[in-house]
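Only one protein chain is missing; all other protein chains are in place.
Up next is subunit A:
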């Protein structure tokens, strides 16, 4: 009896505390707010043209075919990264990897949920903040709302998604997340000044 109780409490309180990258970090200065977004399901998807229709149906979101675009439906976003490469992000907890597993057409889906960390950059100075380390043109004509692109920020590679005119989602590898967040924090201070 006592043994069972001990087991239970051990299961309820794991001895190792889980600490997500950048947990609880945020920054708010004049004109821009940085926040670490909650964990999401992500896959890196590679597929030839012939498989796109079947995969779109299984994922419930039409994989975009045009460069630098994204498509979103019911909490799931597919970002065009290359001619046969997409990043699929699911923010409502449904695993896109499981959906792809049911598809028999040729494709490669790799779960990268824990590889990436997402940071939101929101505010009138958001574009200026990102532009301090990203050489791309972030004006609305060139990067409209919904546009997505893999690019660089300082020395780290990021995937940039414009979620609104003054809001961006920055996806980076978790080992770069400390660098990226610090870079953005410094840049936010400069952009606000």
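Operating definition for what follows: a contact is a pair of C-beta atoms (placed from the backbone, for glycine too) under 8 Å apart; a residue touches a chain by one contact, two chains touch by 3 or more; residues count from 1.
Here, contacts and distances are computed from a predicted model.
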The complex's invisible chain, by UniProt name, from "Cation acetate symporter", "Nitrogen-fixing NifU domain protein", "Sarcosine oxidase subunit delta" or "Polar amino acid transport system permease protein": "Sarcosine oxidase subunit delta"
Selected residue (touches chain absent from view) among A:26, A:157 or A:190: A:157
Residue among A:81, A:117, A:130 or A:161 that touches the chain left out of view: A:81
Of A:41, A:116, A:129 or A:149, the one touching the omitted chain in the full complex: A:149
Residues of subunit A (touch criterion as defined above) contacting the omitted chain: 67-68, 81-83, 85, 135-136, 149-152, 157
